[in-house]
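Below is one structure, written out as structure tokens; comments come after it.
One protein chain is absent from this view; the other protein chains keep their places.
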Amino acid sequence: MAQMNIVQAVNSALDTLLERDENVVIFGEDVGYFGGVFRCTDGLQAKHGLHRVFDTPLSEGGIASIAIGMGINGLRPVAEIQFSDYIFPAFDQITNELAKLRYRSGGEYWAPVTFRTPCGGGIRGGHYHSQSPEVYFTHTPGLKVVVVSNPYDAKGLLTTAVEDDDPVIFFEPKRLYNGPFDGDHTAAAKKWDTHPGGEVPEDYYRIPLGEAKVVAPGDDVTLLAWGTMVHVAQAAAARSPTSCEVIDLRSLLPLDLEAIVASVQKTGRCVVVHEAPRTSGYGGELAAQIMEECFWQLEAPVERVTGWDTPYPHTLEWEYFPSQERVMEAIARTMENN
Amino acid sequence: MAQMNIVQAVNSALDTLLERDENVVIFGEDVGYFGGVFRCTDGLQAKHGLHRVFDTPLSEGGIASIAIGMGINGLRPVAEIQFSDYIFPAFDQITNELAKLRYRSGGEYWAPVTFRTPCGGGIRGGHYHSQSPEVYFTHTPGLKVVVVSNPYDAKGLLTTAVEDDDPVIFFEPKRLYNGPFDGDHTAAAKKWDTHPGGEVPEDYYRIPLGEAKVVAPGDDVTLLAWGTMVHVAQAAAARSPTSCEVIDLRSLLPLDLEAIVASVQKTGRCVVVHEAPRTSGYGGELAAQIMEECFWQLEAPVERVTGWDTPYPHTLEWEYFPSQERVMEAIARTMENN
Amino acid sequence: MSRKRRTLHVPEPPARPGEQPDFSQLKLPKAGEALKPAVDGDAAEMHDLAFSLVRVLDDKHKAVGDWDPKLDAETLRTGLRHMLLLRIYDDRMQTLQRTGKLSFYMKSLGEEAVAIAQGMALRDEDILFPSYRQPGLQLVRGRDLVDMMCHCISNQRDNAKGRQMPVHYTWREGNFVSISSPVGTQFPQAVGAAMAFAYRGEENVAISWVGDGTAAEGDFHYAINFAAVYRAPVILNVVNNQWAISTHMNISIGGATFAARGIAYGLPSIRVDGNDFLALYAVTQWAAERARQGLGATFIEVFTYRGEAHSTSDDPTRYRPKNEWKSWPLGDPIERLKAHLKAIGEWDNKKHKALEKELNELVIKSYKKAEEFGTLDEGPYPPASTLFEDVYKNELPHLRKQRQQLGV
Partner (left out) sequence: MSRKRRTLHVPEPPARPGEQPDFSQLKLPKAGEALKPAVDGDAAEMHDLAFSLVRVLDDKHKAVGDWDPKLDAETLRTGLRHMLLLRIYDDRMQTLQRTGKLSFYMKSLGEEAVAIAQGMALRDEDILFPSYRQPGLQLVRGRDLVDMMCHCISNQRDNAKGRQMPVHYTWREGNFVSISSPVGTQFPQAVGAAMAFAYRGEENVAISWVGDGTAAEGDFHYAINFAAVYRAPVILNVVNNQWAISTHMNISIGGATFAARGIAYGLPSIRVDGNDFLALYAVTQWAAERARQGLGATFIEVFTYRGEAHSTSDDPTRYRPKNEWKSWPLGDPIERLKAHLKAIGEWDNKKHKALEKELNELVIKSYKKAEEFGTLDEGPYPPASTLFEDVYKNELPHLRKQRQQLGV
């Protein structure tokens, strides 16, 4: 066991994977010599060689497509998209090619590609360094989608994602890289050493995709969140007079519907929290599934606390970012229906 | 008034727009001399000139980006994406640029671009000529999204879309181009002349975006649909013993929530039908909003009848395509909860 | 050349329906004229090849010049056989499409040499990333026609399990990567596959093809750029058949040649007569050898003409002169190879007739066999449960639920 932040946990996962499987290759913009703009691949090129961890031209479409070709031809590529805001030039290769390859070839071809990409806001990144595009990928059959919320999960889930023979889009909330963040930007920044998820085994381990985690047990309202919002939800739950069960979904697809249903059937109330815009966000899908599965147990409509339906602002970031207060209000609203 | 199919209605709208506004330009792959692979721009180049209706290189990203530049510089471009399956190479320009331009520039710049694109299945087009990607665009603030279901609406909505100063993604279900289609592929193909929507004014008219249309009144279940599924839903409603109110959403964004709420508050039950895959489809968003607005009126969970969470198949198309039967079963299921 | 512009310039083809085909702007170097650089030559010294045209067969049907690959007659006859089979197969399938036996079809007419000659110049371990216009590669690698047909008529033996439209073949055994409809996506994928060969220190090459129209996609640029940067052992071909559905290449290319695009990235870039079996073979062999030696990628413009409609969904008389193909100066690849074989005394009309007959029978027999596994209209199709297979390696819970909902 060691103390790690998410940057180090990702680095440790990649290091371990490079050691264990010679087919693992890592590439992307600035990931080679420099070790990535967030330093997630720091030292890996020096340790494993230029041909295993390397820089690419500035071309997300190119990165995605060579990853697919490598995957078809026996490698296990881990590609970094520098910010998830920049994944869109690769959208066609990901949705039309990578996602559909196994299906369209009758199972003859597949490409076990993992895309790692920093997502989310809270870093004054404005419009184009703050987006949370996860829902687009959940609507694309053939892809798996993971969003991590702490170092321990990051390493365990990334290891599983890379070893998975299906393509995985792996989101790393950049606001969490160096410490947990509960939405209170006026408080001093925390480090991971104050959080249980900061304890990370140095050796190889896996966390299965599709298993949500109850991060705080409770009785009256279920809070569903992923990424940074897990911390916001937990903080709101702690401040709320209501007993809340907070669930970190971890993988959005496959979805751990069982865990969600078990909780909502118990509590009868649910608040989904995400950073992405509201309309057609993953919160809508969850609300719909919860209604389908728990209709008779629901005591109030599933509440959604989300980013607004606007692009992500810079100056007014904290008016956009779903706050503890907004989560608490939503909890209170679900309780009104009593 | 004239009898038109959707191809002709679109053509007539474009013709009228070209006449009325010299800033309207139309371009895309094969839309010029040839008049488009679905013939929607037939004759327009000959009539209005090479510089107003022209062919482009085979590059959806290029088409989208020059459209934006033209829009910034005073033109009103109408670009065709030959199949909506091929809109993804333009995804970055559409979601990161076009959608966010007005916002990021503090309102200084905008681009009044309309993308027309044939969508949906039912034509044995398989994987890559059948997709319904509308939900991706509804999750992108800054875009408006329209899906048409008949010639009259097609002309009226397209006219409004092109004249709108916001960007619009305008979906034309290709299975409906030549006639209404209710999902029964074993029946003889119908023509638009048997449908009231086949009557189309030859002159200019507009249909506002954001107004849904009740296409069949009813009391017990609300059916929400758009595009081809409007016809499937109507046929299912007609066959069903239950009294169904069928609503054609027409524009998904802006959404006519009022009309939906009014209907569901009356019926207490709702089935959403769409062709796109289920997970994170627009049906999830609608279900969530309906729960939010009509929680106390709902007698049963909102049902979703959708494409499966697989890529669109070729041979087994009719196992994939949401059928009247599946809609009827869903209606029946909502009625069970009585 | 100076002129004030009045409005937007939009290029047009030399001739439209009702007009005479016009290839007068075409500059065709003579056979044997283009120099052949050493396999390990410096790309910067080969720019000429991107503006010239490598041709081996001369007007008298002789093979001339440095690029003559000096193939034995047996190889040439095999090439002829493959091309002929492809044409007959195409004809048959297109006819069947017209009668409703296939939902869709696309021919290689006039471009048969591309897949056949280039395919023959490679090794079986080399991995192919074709577009829909190179099904002939499968013939070169000996695929059973019955399997190809079963895919095309979408029956239960379609190894793609009915997921795609006809002509979107996949054949892992033949190293023929699943074709997808979005054009161009395979081009940079081939570069990735080539990088994997290099990574492992293997000598194999990857090869891919896109059309003249497709060269406008971003994928084209990714491919050529990444190939150059990593010196990937890949052969990147633009098959310039002058048309992209109804769009003439004048709309696809602003000036220069397609081959010139390779120069811009420092790649050896060769323009080759796409209807000249020998030239195509030689150029591909040269490029493959270069790649195997670790010297990186080659870019090839294959200059040809699309003899047929784009696909069965399309009517070319609406946008180009009816007889344009007949006026096309580089002729018919089959006729040209046949004439060459005859000119060197290795073929005659009688043999040709016999071969045609044999291949016709093979196609007819194969089709009968294929129909035994089902037809488009009647089935049997792959079972409905296959709808939910292969989305992921293992079925995920939500798909299991959906499968059960469909009752399969």
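Which chain is which? They are A, B and C, in the order written, and residues in each are numbered from 1.
By our rule, a contact is a pair of C-beta atoms (placed from the backbone, for glycine too) under 8 Å apart; a residue touches a chain by one contact, two chains touch by 3 or more.
Small disclaimer: the values here were computed from a predicted structure and weren't measured.
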Chains on display which the left-out chain touches in the complete complex: A, B, C
Contacting the left-out chain in the complete assembly, out of B:37, B:67 or B:224: B:67
Contact partner of the left-out chain, one of C:17, C:100 or C:294: C:294
Per the touch definition above, residue among C:229, C:362, C:384 or C:406 touching the missing chain: C:229
Given B:108, B:203 or B:336, the one touching the chain that is not displayed: B:108
Interface with the unshown chain - residue positions in chain C: 1-11, 39-40, 42-44, 195, 198-201, 216-222, 225, 227-231, 233, 251-256, 260-267, 293-296
Footprint left on chain A by the chain that the document does not show: 29-30, 32-34, 37, 50-51, 54-62, 85-86, 88-89, 124-129, 278-279, 308-311, 313-316, 319-320
Interface residues of chain B (partner: the chain not displayed): 25, 51, 56-57, 59, 61-62, 65-75, 77, 89, 92-93, 96-97, 100-110, 141-142, 144, 164-166, 210, 253-255, 257
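Please note the rule applied: only the chains that are shown with their structure count from here on.
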Remotest chain, chain B as reference, centres from CA atoms: C
Per-chain Cα centre nearest the global Cα centre, belonging to chain: B
Gap in Å, rounded to a whole number, between the CA centres of chain C and chain A: 41
Cα-centroid distance, chain B relative to chain C, in whole angstrom: 36
Residue list for chain C, restricted to those that touch at least two other chains: 158, 161, 163-164, 168, 180, 182, 218-219, 391, 398
Residue numbers of chain A (touch at least two other chains): 89, 92, 96, 100, 103-104, 141-142, 253
